[in-house]
Each structure stands twice: as C-alpha cells, then as structure tokens.
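Every protein chain except one is present and positioned as in the full complex.
And then chain A:
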Amino acid sequence: MGPFNNIAQSIIKEQELVIGPLAWSEARKVSGLHIDVQGNDVTLEGGDPKATIDRLVSQYERLFGRASQEVCKEAAAGITATMSRADIPASLLT
C-alpha cells in the first residue's frame, strides 16, 4: 500500500491548500480510505488501492470539476513518476 498511502496523502494535502479543511471532510467520505482524525494520517484499507485513489479523485472532481483532477495529478506526479504505468490509477494517468 506504500505508494498509494502517499498518493492519497499528497492529494488531500494539495487539495487542502486550495479548499481548506473541506479537503479532509470530503476525503472521509471515500470508501476504502481511513483518515486518522487526530493527525490527519491517511491509510488505504483493504481492496483495490487504485480504485480507492480513483474514488478519491472522483470525489473532488464531482464537486469541483476538471481543475481539481489536474490538481490531484500534479500532487501525485512526484510519486507516480516512479511507478510503472500499469500501477498508476486511471484518474492520475496523463
């Protein structure tokens, strides 16, 4: 789950810069994602990690449109650059 936890964390933190605490409350609605309320620590629960990331991206995209998806891609770019294309969630493919 290593890179996927980091991807989720990076996406939420980047969204937080734009929309503030709403980024965390929206992330909490995503199934398969566990967010520690105290430290805002993000971990992916079981299941398909790529699908969980896609749901997270979609959660923002549904509310804020295409621009928010681009922000997610940029936020994860540093991590996805080290992954094989097959391992990258579809919503983050460029």
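What we mean here is this: contacts are C-beta pairs under 8 Å (C-beta built on N, C-alpha and C of every residue); 3 or more make two chains touch, one makes a residue touch a chain; residues count from 1.
To be clear about the criterion, contacts and distances are computed from a predicted model.
Missing chain, UniProt protein name: "histidine kinase", from among "histidine kinase", "ABC transporter substrate-binding protein", "APC family permease" or "YceI family protein". Across the entire complex, the residue among A:47, A:65 or A:78 in touch with the chain not shown is A:65. Residue positions on chain A in contact with the hidden chain: 17-19, 62-68, 71, in rising order.
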